[in-house]
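As you look at this complex, bear in mind that one protein chain is not there, while each of the others sits in place.
Moving on to subunit A:
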Amino acid sequence: MEHIRTPKVEQVKLLDRFSNKSVIGTLHLTATHLIFVESNSTSAQEIWILHHHIASMEKLSLTTSGCPLLIQCRNFRLVHFVIPRERDCHDIYSSLLRLLRPVSYDELYAFSYNPKQNDQQREEGWQLIDLAAEFERMGVPCDQWQLTDVNREYKVCETYPRDLYVPITASKPIIVGSSKFRSKGRFPVLTYFYQEKKAAVCRCSQPLSGFSARCLEDEHMLQAISKANHNSRYIYVMDTRPKLNALANRAAGKGYENEDNYSNIRFQFVGIENIHVMRGSLQKLLEVVGTRSLSMTDYLVGLENSGWLRHIKAIMDAAIFLAKAVTVEGASVLVHCSDGWDRTAQVCALGSLLMDPYYRTIKGFMVLIEKDWISFGHKFADRCDQLDPDQKEVSPIFTQFLECVWQLTEQFPQAFEFSEWFLIQIHEHVHSCQFGNFLGNSQRQREVLQLKERTYSLWAHLLSEKQNYMNPVYSPSFAESHPVLEPSTQACHFKFWRNMYHQYDRSMHPRQSILKQVLTFKESNRELEGTVQALKTKLQKFGVSTSPLKPQTPPRDRSLPPRPQSLILGAPLLSRKEVQQEEDEEVFGEEAREDAPASTDGERTVEGSSATENGYGELTGSFGSKNEPAVVTLEFGVARMTC
């Protein structure tokens, strides 16, 4: 708190990013959030920005109306305040500068966040995901694969988890030898086991081969992986880097596997660019889509020049290659890049998602992230800029993974149990530092930080509001008929993910949402069924046959459950508690509820699309535009969940 010089500034103007609209309100600065409350009492919009979400701030030069402050967030929100007095602006700016650069982990929000749960609940939250159980589900350990305790003390590889699965035939000396020949000691280990063909997906980092070095233990290791699979005489080694990058690494004593030294490997470059290219690409993309009155031509040219979708496709292509090699050829695959924690994580995770319907469920997707990203040491702290001020380490690698999954949900609307809001919410919290899951760079570091004792798990939180993230058209039978997804890689299927990159730009979004509507219907169908069942049992208790009472329901239950509201329709918003409250309050107001939610909601959403926002033309002011209708005011953000 000592960093806050001005906790409250009044008469602050908030400018809309894409139109000439603005609202006046009060800016509050707290230890964790920057809060803007609109003064207009009818709509009273609130914006809560978590300090950790702020990526950059810019104080623009003074104008007649005040001092503009531009804040860019990691969840792609961009807010433009105009603060009347320069001094206030400066105070806010310098306070924020200090607040959003925490110097130690202890300052992160996760360590002060308290959702009013007791210790037991918190522990249960952390126990939701059990990776040992996950490997068991895949059928490991088995006659060819075993759990090794070689890394129990993080002695062989600091950035790997303690529990690792290796071929039975890989002895400790082989493992240790191989790890010495791999960058950062990240030797080949199992990440996914395709039971049907006994084929394995393994991951590692690049070999330290330089121009000619070789390592017998490493060669044995690959041999052991190959031998563990009787279905195929060879294994694929996928180097996910472009060939040129791999070649350049040889000069630094690193490089890639020489096919002459390893028997029975098929070596393949995939050509996914490195973190720096990806960072630049996203930056270009955001610049383009942030332009005001963008023309269609500039948009498409900008989209192309950013290269963003090209990179997304490259990751997808690699994952498809992996899935085909495993499921069609029955071959095991070893995936690596340079250090084996960025591109490797993307490709392994996405490949497994294509192969295994379990990962397309809500729980399974959590497991997948826990396994391939968190436990195998994707450097969340560095990539998401949690602490370290080194901007060169920041890169949207995980965002890309989420986007690839989104592209798949677009191609296969029935294959996923979750909707895009689940992905967006995960993305939100990867950067929010509100939960412990993504803090730090490796399992070891997380243990040192005692995250499980001191913070809460995101997964428990997400599961508690699971109904918000359901995909209403999810069909388990689709999973049965399509155990392996074969997405089209035709370029026209790669689309811009508006709901991610423009989540907070409400003028961009559809005014009505199919998702939301169908979700509401489905939810009410479920509830009705439940009520019918309850009635039947009660009636039976009283000895009445259920036949005269056809599956009908009491009138009250016809009212729909409260719909989630947000800037974007279909986005989940109300946290459970609020929903509960609303219901409690309205139990006796049946009639009012009967129609109210539907009609007012419809009105708001439709009317919410207004001419000024869309900016069709030159008709400004001269004829006195009529009052803007009230807009949906609730805010989709972290803040709401914290109360």
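One rule holds in what follows: a contact is a pair of C-beta atoms (placed from the backbone, for glycine too) under 8 Å apart; a residue touches a chain by one contact, two chains touch by 3 or more; residues count from 1.
We take it that contacts and distances are computed from a predicted model.
For the complex's missing chain, which UniProt name, "Myotubularin-related protein 9-like", "ER membrane protein complex subunit 1", "Hemoglobin subunit alpha-1" or "Electron transfer flavoprotein subunit beta"?
Missing chain, UniProt protein name: "Myotubularin-related protein 9-like".
Which of these touches the unseen chain: A:9, A:83 or A:309?
In the full complex, the listed residue that touches the missing chain is A:309.
From the list A:102, A:210, A:483 or A:510, pick the residue that touches the absent chain.
Only one listed residue reaches the unshown chain, and that is A:510.
Touching the absent chain: which residues on subunit A qualify?
Per the touch rule, subunit A residues meeting the hidden chain are 18, 289, 294-301, 303-304, 307, 309-310, 312-313, 411-414, 472-473, 475, 478, 488, 490-496, 498, 502, 507-514, 517-518, 521-522, 524-525, 528-529, 531, 534-535, 538-539, 542, 544, 548-558, 587, 598, 602-603, 606-607, 609-611, 613-619, 623, 625-626.
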